[in-house]
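My questions all concern the structure below.
The complex appears here without one of its protein chains, the remainder shown in place.
Residue numbering begins at 1 within each chain, and the chains themselves are lettered A and B in the order written.
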Amino acid sequence: MNEPDKNKIDKEDFHLNFPINKGYIKRRKIYNNIAFILAVVAFIIGGFPVFHIVYSAFIVGYKYLNWHFISTLPTGFPIGAQGGILNAIVGDLYLIVIASCLALPLGIGSGFYLSLFGKKGINSIIRLLNELMVGIPSVVWGVMGFYVLSTNAGLGFHFGFSALAGGLTLGFIMTPIITLLTEQAVNRIPASYIEGALSMGATKWQATKSVVVKAAMGGIFTGILLGVLNIIGQTAPLLFTNYYNTGMPTGITGPGGAVGDLAMLIFIYIHEPSRILHYKAEAASFVLLFFVFALDIGMRLITRLTVKIFEFF
Amino acid sequence: MRFNLKKIGLKKSLASLAVLSILLAPLALSGCAKSKAPATKASVPSGTITISGSTMLYPLNSVWAVAYHKLHPSVTVSVASTGSGFGISNAADGNITIGASDAYLTKSFRKRYPDLVNVPVALDDAQVIYNIPGIPSNINLKMTPKLVADIYLGKIKNWDNPIFKKLNPGYKFPNLHIFVVHRADASGTTFDFTSLLTDTSKTWANKVGRSLSPSWPVGSGYLGSDAVVAAVKSTKGGIGYVGLGWIIEYHLSSSAMLNKAGNYVIGSVKTIAAAANSALKAGGFPTDFDKSIVWNVSAKDAYPDSNFEFWMIMKKQKNPNTAKRIKDLVNWALGPGQAAKYTVKTGFAPLPVSVMGNVKKLLAKVK
Partner (left out) sequence: MFNLKYKDDFYKLILSVFIFGIILIFLTVVAVMLYYSYPAIIRYGLPFLWTKEWNPPKEIFGAATFIAGTFMVTFLALIFAVPLSLGIGIFLEEYCPAFLRGFFTIIIEILAGIPSVVFGVWGVLTIVPWLRDSIEPFFEKHFSYIPFLKVEENIGYGILAASFVVTFMILPIIASITKDSLASVPKIIKDGAFATGATKLDVIRDVSLPHAYKGIYGGIVLGFGRAVGETIAVVLLIGNQAVIPKSLFGVGYTISAVLANTFTFAVISHIYASSEVELALILLLVSLIINLLGRNVLKRVIGGKFSRSQFGGG
């Protein structure tokens, strides 16, 4: 009982039952401020690499960032010392298109199935599988792609080191992402929309056409962009399924079917002793980051535009 | 729903995209497996040849590819440096047309892949490179294979070890940790390098042995010759091993290595050729070229760690046009391709004329 007497506080009836110590309050305030400062420092440390990665990629690579760099094939020795990264950009397009050919129908179709025809059991199993697949390391996908798609020995499709093998492997990575986001988007449509359509005598196919696709559009597109964003940065699966091509592909399977790829190009250039190639790796990183950020921003814009039916991020 | 009505155009495009992709997927899967129809005009069927593998042979492969493409614009030669191990295994599995390798097909490889043939195309060597501050870069420090083995076994850890001074009087060696660099991938350069160490150091032979991807006692691994060069160049006290082509390209300091005749020999096109000629002269060199020309050669000026460079090719090609393309390319590489402007300039010795008959016999196996 002696403490309240020592620290006189004007509104005495306010603290009848617990002691208030001015020093204690002060200490708590100081701790609070320290915690605030620590949190800010943590944020600065965490946010620093974003700026430093972009900055260092730009500051080193900027002299190569011109149309010539984007539009020419690498030449010279070591290869890439002259010329640009056209092979990688074209190759990325190949890979994205092939991966999408697999992932879009699988992902969007499954997402629709789960929300239109799904039952609790199958839904939770498929959702679980997709969540697990999102977590599978890319190098494991690469090993699987090598045996199933790429290598010409043993069982499998025998596509060789090619855009088709690489693209489909990336498609495996992309599929669960699109499925999860499509399902999420469709589930967020108010049940009354779909039920309304069904009660008017529409089939589920008509309901999909007239209601679901429209209402889930934002979510589906977000899923596609997120999927593409995920695969353009992948390197490890391509090591085993596509490797790299310094020129243009002449097909999508077998010899000549391999394509260049920005991530692989960076990976190969950074191993080289030559300074020029390091600079070019940084410039290519900047180009890759540009695509990644553009996709990221596009995704956020879509989410923002469709926020009423789709609150995701 | 107001927003969604506006987006009907998008919806349609999405639907059509989905339909298109469903339609295209099987088409793409089935249609592309066929190779391109041969061109009728040129004697060589048009198409692509992929050469992948050895990072040691890579410089020569790339100049050959460019030159050959100029001669035959309808044939594209695509070259990649992925390590000899990649070259051997993927040529055997048919994933690439030609696998480049610095290692010949050993017995176990032949057992596993009886249909693979190794065609020698040039000569090269594995040299020890280093980065020691205080040693002039134009000097080739003398080293013995046993010393190198001790370094790679982790027995000698510092550049101030008296043995360096004893071999190289007159130079000041710093008190600096030896940073051992080796290859992380399966490498033919490693095969040649470990062959030398196995032939000269019993401890090495017992503990590690000769392999494309041995289990390294010490050091750290880098992917490809290029990364080894980068690591040694950027780290003081570094030691590594690469082919002559890389040493010429990047002006690296390499060691003069003790050979069997007791001389310290600097690796160069001349000394590599001397090693090959000496090994061939000794007689009984196998026609399949499955013998090392490391160390056990008697010539005075032979570089002790020389090797044949190989192209690994499957004997039975599925597509006769591919076989024609391969033969034309190999014949060109063995003929005009041996000119000094391709080989010597990039740090390779041309094949001795005496072996050409055997090489052509090997090539004839490809059908």
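Throughout what follows, contacts are C-beta pairs under 8 Å (C-beta built on N, C-alpha and C of every residue); 3 or more make two chains touch, one makes a residue touch a chain.
Predicted model only: the values in this text are computed from it and were never measured.
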| item | value |
| --- | --- |
| Given B:P214, B:G243, B:G267 or B:G337, the one touching the chain that is not displayed | B:P214 |
| Of A:S100, A:N130 or A:T306, the one touching the omitted chain in the full complex | A:N130 |
| Among A:N87, A:S100 or A:S138, residue touching the chain not depicted | A:S138 |
| For chain A, the residues touching the chain missing from this view | 28-29, 31-32, 35-36, 38-43, 45-47, 49-50, 52-53, 56-57, 60, 105-107, 109-110, 112-114, 116-117, 122, 126, 128-144, 146-148, 151, 153, 172, 175-177, 179-181, 184, 201, 203-205, 208, 226, 229-236, 239-240, 263, 266-267, 270, 278, 281-282, 285, 288-289, 292-293, 295-296, 299-300, 312-313 |
| Contact footprint on chain B, counting only the chain that is left out | 82-83, 85-86, 88-90, 92-93, 108-109, 112, 177, 179, 184-186, 209-216, 218-223, 231, 235 |
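The criterion applied here is as follows: only the chains that are shown with their structure count from here on.
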| item | value |
| --- | --- |
| Chain centre separation (chain A, chain B; CA means) in Å | 37 |
| Chain B-touching residues of chain A, taken from the complex the two chains share | 77-79, 98, 100-102, 104-105, 108-109, 150-153, 157-161, 164, 209, 213-215, 217, 220-221, 243-247, 250-258, 271-274, 305-306, 308-309 |
| Interface residues, chain B side, partner chain A - complex | 1, 3-5, 7-8, 10-11, 14-15, 17-18, 21-22, 24-25, 28-29, 32-33, 35-36, 47-50, 52, 59, 62-63, 76, 78-80, 82, 90, 92-97, 222-224, 226-227, 229-230, 233, 249-250, 322 |
